[in-house]
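To start, the structure under review is shown below, and the notes come after it.
What you see is the complex with one protein chain gone and the rest in place.
We call the chains A and B, going by the order they appear; numbering starts again at 1 in every chain.
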Amino acid sequence: MSIEIENITKCFGKTTALNQVNLTFEKGKICGLLGNNGAGKTTLFRLIANHIFPSEGTIRVDGEEVWDNDRVLGKMFLVSEGNLYPESMKVKDGFRSAGIFYPGFDLENANRLAELFHLPLKKKIAGLSTGYKTIYKLVLGLSVNTPYLLLDEPVLGLDASHRELFYKLLIEKIAESPCTVLLSTHLIQEAAPLVEQTIIIEEGKILRNRPKDDLLEEYCLITGPSSKLEEWLPGKKIVKKASLGGLASVYIEGTVEEADLPQGFTKEKLSLQEYFILLTNGGIAS
Amino acid sequence: MKDINIKAMFTYQGTSMVKAFAIFWAVLFIVTTGIILMVRVFLPEDAITNSQFSIYEMAAFIMALVSGIVALREDLRIAVQHGVGRPTFYLSHLLSALFLVGMLTIGGVILLYLGTWFLTGFDALTIKPLYQSIFYYQGVPKITVGLFLENRLFDFGLYFLGFGLGTFLSLLFYRLNKPWTIVVAIALPLAFIVTLSHTSSGNAGKMPLSPPEMGPVFLWMMLVSLFFLAVSWLLLRRAPVKPL
Partner (left out) sequence: MAQLTEHSPIFQQIAELLEDAILSGAYEEETQIPSITEFATTYKINPATALKGVTLLVEEDLLYKRRGLGMFVREGAKSKLLKKRREEFAVTYISPLVKEATRLELSKEDVLEMLERRWK
């Protein structure tokens, strides 16, 4: 069960935004969808929420296809860029509407969160700044209590303290009432501690889909004196090299025990961001 | 099979329809009262005129038209944001249409009778239902139950046609790309003007028009509306929903 993406292809005119994507999001986990701008993250989210239809393939949530399926669509809430609310609608009206459509909506909580963010209840949604438009949607997302929460670049446009607040509230929410969270971002280091299942997408194709800790075992960084490093390298699968004068570093596949390293060498594990950049920029064949 | 969550959608749409109708009716009430007051105040007692006016129906037609356009743009987005599928949304849209058109029809009757009551004893001015203006050009026929129903059928059909047309136009422009939008924006009014001049020239010698068989006319109005609404559904069913 959970969200299954089957052979999804989506073309916009001549552009292929998603190409034969196959994926299952694990239930109850925080799934991170990592990719650069234009990789296809937003398109995928909009397909899952049936804002748009695919060119090929299907999407199932808890075993049922999503298309025109109220029961399944009511199980998720999508926070994405762009305003889908009427020009004249005020924040408090928006809260009330959410209550009409989502039986699990917690108005008290929404009001509490609005206060924490200093989100004005009487103001028109369309009149809010970009950051506050996002905050409005985030407050809804954190209060609807649906089994699936889709967050497409949730902290875009938020200042540092609002980002902190959001992460804190998201964690509290998950700890209190667990749900499945799909979170896409290009701010990888911030999201890294939260993410469990890690999906990396590039140009409409899935490059990786593994638990984060497993992903970070794939490569490591060895640093040492250039000449000695050159001697040690043969037999190792090298991904990327760099040097700063007599000091060289190399990303290799797999891992090495510290004890097996020659004198003067150091080994480091990669952070998620370093891994991502290596994967998408470092010339590793996808 | 999908479960439909129509209750929530209709609650949302119905509520906004009620608000819009209330404002519309209040405005029409004020305007009508204003006209009556002005005429009563400024026309001397013994003036011999017999003016008739019917503004409500045309205003209501436009209101229905605009509601059709706006409901489709705004409410569709709300539906999609809140997990309501397009079929359910459209069903709610149709129910809302009937609801709004019903309100407009009843509201028209109330205003007509209120206005007529304000004007009792003052023969210089009469409020005339649109149907009677078109088909009973001169004279004020006796109001029978039959005539009352004919009036109401005409109104209902007219407003429903307006809503259907509004829905259709909204979706048409939503789904067309820019060049086509321009073509349609010019062709549609042009076609309307051509048709109008053709029918009026055809009827030139026939003024006033004789009272039609309201039954078939009502049916014709509803069929045309349903045609617009059916085509609209075809345009809607796979439509992508984007932010404004």
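Everything below uses one rule, namely that a contact is a pair of C-beta atoms (placed from the backbone, for glycine too) under 8 Å apart; a residue touches a chain by one contact, two chains touch by 3 or more.
Here the structure is a predicted model, which is why all the values come from computation and not from measurement.
Q: Which displayed chains does the hidden chain touch?
A: Listed by label, the shown chains it touches are A.
Q: Which listed residue (A:33, A:76, A:155 or A:192) would be found touching the missing chain in the intact complex?
A: For the chain that is not drawn, the touching residue is A:192.
Q: Of A:56, A:159, A:172 or A:230, which sits in contact with the chain we cannot see?
A: A:172
Q: For the chain that got dropped from the picture, name the residues of subunit A it touches.
A: Listed in rising order, the touching residues are 29-30, 164, 167-168, 171-172, 174-176, 189, 192-196, 213, 216, 263-264, 268-272.
Basically, only the chains that are shown with their structure count from here on.
Q: Roughly how many whole angstrom separate the Cα centroids of subunit A and subunit B?
A: Result: the chain centres lie 48 Å from each other.
Q: How about subunit B: which of its residues touch subunit A in the complex?
A: Counting only subunit B, the residues touching subunit A are 2-5, 8-9, 11-12, 74, 77-78, 80-88, 238, 240-244.
Q: State the interface residues of subunit A toward subunit B in the complex, per the touch definition above.
A: Interface residues on subunit A, with respect to subunit B: 49-53, 67-78, 81-87, 97-98, 100-102.
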